[in-house]
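Please read through the structure below; I'll follow up with questions.
Note that one protein chain of the assembly has been removed; the remaining protein chains are unaltered in position.
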Amino acid sequence: MGNILVINPNSTEAVTRGIDEAMAPLRIPGGPGIECMTLAEGPPGIETQQHVDGVIAPLVKLVRERQGEYAAFVIACYSDPGIFSVREATDKPVLGISECGVLTALTLGQKFGVIAILRKSIPRHLRYLGAMGVMDRLAAELPIELPVTELSNVEKTFGRMLEVGKALRDDHGANVLVMGCAGMARYREPLQDAVGIPVVEPSQAAVGMAIARTRLNW
Amino acid sequence: MGNILVINPNSTEAVTRGIDEAMAPLRIPGGPGIECMTLAEGPPGIETQQHVDGVIAPLVKLVRERQGEYAAFVIACYSDPGIFSVREATDKPVLGISECGVLTALTLGQKFGVIAILRKSIPRHLRYLGAMGVMDRLAAELPIELPVTELSNVEKTFGRMLEVGKALRDDHGANVLVMGCAGMARYREPLQDAVGIPVVEPSQAAVGMAIARTRLNW
Amino acid sequence: MGNILVINPNSTEAVTRGIDEAMAPLRIPGGPGIECMTLAEGPPGIETQQHVDGVIAPLVKLVRERQGEYAAFVIACYSDPGIFSVREATDKPVLGISECGVLTALTLGQKFGVIAILRKSIPRHLRYLGAMGVMDRLAAELPIELPVTELSNVEKTFGRMLEVGKALRDDHGANVLVMGCAGMARYREPLQDAVGIPVVEPSQAAVGMAIARTRLNW
Amino acid sequence: MGNILVINPNSTEAVTRGIDEAMAPLRIPGGPGIECMTLAEGPPGIETQQHVDGVIAPLVKLVRERQGEYAAFVIACYSDPGIFSVREATDKPVLGISECGVLTALTLGQKFGVIAILRKSIPRHLRYLGAMGVMDRLAAELPIELPVTELSNVEKTFGRMLEVGKALRDDHGANVLVMGCAGMARYREPLQDAVGIPVVEPSQAAVGMAIARTRLNW
Amino acid sequence: MGNILVINPNSTEAVTRGIDEAMAPLRIPGGPGIECMTLAEGPPGIETQQHVDGVIAPLVKLVRERQGEYAAFVIACYSDPGIFSVREATDKPVLGISECGVLTALTLGQKFGVIAILRKSIPRHLRYLGAMGVMDRLAAELPIELPVTELSNVEKTFGRMLEVGKALRDDHGANVLVMGCAGMARYREPLQDAVGIPVVEPSQAAVGMAIARTRLNW
Partner (left out) sequence: MGNILVINPNSTEAVTRGIDEAMAPLRIPGGPGIECMTLAEGPPGIETQQHVDGVIAPLVKLVRERQGEYAAFVIACYSDPGIFSVREATDKPVLGISECGVLTALTLGQKFGVIAILRKSIPRHLRYLGAMGVMDRLAAELPIELPVTELSNVEKTFGRMLEVGKALRDDHGANVLVMGCAGMARYREPLQDAVGIPVVEPSQAAVGMAIARTRLNW
């Protein structure tokens, strides 16, 4: 029974480390190992549709080459880049953090809100939610819209997440929030505490579902 | 870190045993234990809305009394009886096999078909799918409609499941099937092999999601 | 041709009296009598899912025992507790004030807004609207969120209803309002006058539909 | 308190008589009188969009002229011709049999099927159901597709209704049927008996709702 | 190969002139001529459902009489009055500016906002969007709500369009705007420049689609 490979499709190691740290509680003795890696071919951040589509080929190549070594694959970018191509390339389970984050949120509240990083990503995310057929459950998706240079400012980033989270809760009726990005798991618990409704960290949601899939063999 | 309690809300021990056997692959050495129990107060089978509503009070009582002992609860009946009341009664994660079975199916195909036991349960299930907001993903739900006395006839039951599964695939465009009942995990793999599309056993789907939730503490 | 029994599932007689007074215009000399009763077993108010589910058994018992005496039953709580179980228990028409209130609103405006008492009831109401398949017609549901102790303060209650009604009209585009509670019919007309769009009192809507059903025998 | 005027927008007196007979159970002593009239300007049957649109002007004129005499108006054609124009022309309640028939069906089953007379009317009806926002509740709409000359043949007409009703129930999962036409109330009860699921006659559904509206004054 | 007849169903020549000017870029030397005419029988403005329904008969008559002379017809009022009746009356393509404006917007952004003139038209427009089945793509529709007398005030009108356009973009998440009226093409470009997202002028969208239809012969 192999490990789960979590692939960060952007090339920023700090994001991969953030994901890796978020995996700690999911590392069960006797359960599947969870390895996190950075896609070397990825851009520093996945911000545009071209970024999303640009990592598909290396993702497919990577999974095809290493499918014998792993029991499941998780694509750890909130746009779920290449998820359907990668699923064609292997018989192993392939999960996307956006899909799993949203589906998990559906078990935690009737209306989910999404905290995006960038406003320009929202139409892309909405197309995906439309394809998922869950638009009736969406409260709204709102961006923190911080320039990348400010994302390393923990206080500012958390401040904006909190503002957006409260707006989703109060103005749009969200009962649960999904973090629309990977690598920010550190904010999950304080955000949940501050907003007072469940917050889903999508990498954890996806790996959580992947663990079961590696055991069930479907 | 406690165990997961899987509650079969009907009083038929054979169903509980079927669920328990289905849990084998999800029992990870260092992971949460998975205990399956029968709700003594339940009817032999949950076939009507009155059956569904009738088990809510004992389910709430049971979970409230034992919430200190367990890390998560799974209600193992495809109507997810009392799921929202039980969630109010405890801060521990409470998952329903219908909700989790359907959400898991959404990761395995664009259109899911449901194999129900009884035709009269379908309107109830459709109300639930409507509340879940996933009607656009439903191919169809069709019943095997076998009298209870024949459900112990493995060959007949499997034969009808196969007929219904093929109809869902060919006439309604299903790419994935959900078994609309608990305690029939034994049929999952042969059915999947025979129909050629993924088949989700909902108790496994729910407990799979519960494992992660016990570790993530949300 | 029997009477209609309107059951207030909470045990607060004042609510039953409010419903009873709202019935005055629907009492047609040669038409069905309209009797309002309080469910003794109910909680003082139905505020949680456990309250909703907790009254199902006594409702079923009541209707089953008295179905020979009445021509139709109306469950007068905006969560329509037990409506599907009660329908199984009798061949007589069983109507819920939430379902009928919303359906009636659909004939009075393209987008309906709901004035809820408590914020925490909204996810439950939205699940029901999702099951009804009418989410596209919903403008929004907003709560007056007054503590129970203040609900007897007529001025304050009306003031909050007015604020919420105007927000539904102006910020969410509602063309018609549904009062998301029973026993507040006294506010219907002044609210309608003050907001300037139709306001549906759901008990009246439900009993209105029940009258026809008692005559049509289906 | 005035009467209800039920307007058959086609000029076929036999249809008006059929509607009038269907009103018998809804004529409550002490309740609003129910008068049925034929729109002289209407075509013999309303089969096309041009027929539908062509009766709007005379309907508006009629209601505007006679609004002082009546407490409510019902437009008794399954395409609800001119319903929104007529509503503008009067403050009195205006109900359409299609809208009310469908809404009533929503209280009787989770999936409704519609029995249309002509296949070519179905797109028009579907546009209306789309505008009503209830497509998720529709099982299907199927036509009996009999030439007008055969509609007077009771046996043939009932035979086709039965075939279509069974197809809606068995192949499309309908739990309740709506008769997609006026003036055929005589078939309602035998059809319901033969198909075994509730059948809604839309003129009765609309007048039933109108009775309450005349009493409630909204 | 004939011309396209664009019919302004209101009787205000200035509106027709505005539409005609907007056609300039679509007049291709070897392509179909584009003629704009005023429906003499129309009201000065189409503001109510009665206005909408009132122009159907003259529109049908006009198109039926002149269908031999033209290759396609465009109904240039944002309520698409009589579109389905006119389609029955001729085999030539008949396009509505509302339908084409919205469909074109779907190619330019994931969420479209509509700038209406009058608040009271919005329910009518929403019914149409519901019939079109595109409610999930609607951000919102908001009115400029200027009295007719002020619509000739270019500065005031543009100012309100800009306010509404920004509200649709910022508060409702619109990525593209549709002008919910004909004859205001002059504002399209400055509005687009000022709001920074694409703005669709629906007459241009409809005639644009009509040009292809005249060439394709379907």
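All chains are identified by letter, namely A, B, C, D and E, in their written order; residue positions are counted from 1 within each chain.
One rule holds in what follows: a contact is a pair of C-beta atoms (placed from the backbone, for glycine too) under 8 Å apart; a residue touches a chain by one contact, two chains touch by 3 or more.
This is a predicted model, so every value here is computed, not measured.
**Q** Under the definition given at the start, what are the shown partners of the omitted chain?
**A** Within the full complex, the chain not displayed touches A, B, D, E.
**Q** Looking at B:Gly109, B:Gly183 or B:Gly208, which makes contact with the chain not pictured?
**A** B:Gly109
**Q** Touching the left-out chain: which of E:Val6, E:Met132 or E:Met161?
**A** Spelled out, the listed residue whose C-beta touches the missing chain is E:Met132.
**Q** Pick out which of A:Glu13, A:Asp53 or A:Asp170 touches the chain that's been left out of the picture.
**A** Of the listed residues, the one touching the omitted chain is A:Asp53.
**Q** Mind listing the chain E residues that contact the chain we can't see here?
**A** Residues of chain E in contact with the hidden chain: 25-26, 28-31, 95, 99-100, 103-104, 106-107, 132-137, 188, 192, 198-200, 204-205, 207-209, 211-213, 215-218.
**Q** Please give every residue of chain A in contact with the chain that is not shown.
**A** 48-50, 52-54, 56-57, 60, 82, 84-85, 87-89, 124, 127-128, 130-133, 135
**Q** Could I get the residues of chain B that touch the absent chain, sorted low to high?
**A** Per the touch rule, chain B residues meeting the hidden chain are 109-111, 136, 173, 175.
Basically, only the chains that are shown with their structure count from here on.
**Q** Leave out chain C only, then trace which of the remaining chains are still linked through touching and list those groups.
**A** The remaining chains, counted without chain C, form one piece that is still joined by touching.
**Q** Which of these, B-C, C-D or C-E, gives back the A-C interface, meaning over half of its contact pairs coincide by residue number?
**A** Most of the A-C contacts reappear at C-E.
**Q** Give a one-word verdict, same or different, on whether chain C and chain D use largely identical residue numbers at their interface, taking over half shared as same.
**A** Counting which numbers both chains contribute, over half are shared, so the two copies meet through the same residues.
**Q** Using mean CA coordinates as chain centres, what's the gap between chain D and chain E in Å?
**A** Averaging C-alpha atoms per chain gives centres 33 Å apart.
**Q** What whole-Å value do you get for the distance between chain B and chain D if each is reduced to the mean of its CA atoms?
**A** It comes to 41 Å between the two C-alpha centres.
**Q** What residues in chain D touch two or more of the other chains?
**A** 132-133, 135-136
**Q** Considering only which chains touch which, how would you classify the arrangement: line, ring, star, complete or other?
**A** Drawn as a graph, the chains match no named shape, so other.
**Q** Identify every two-chain combination in which the chains touch.
**A** A-B, A-C, A-E, B-C, B-D, C-D, C-E, D-E
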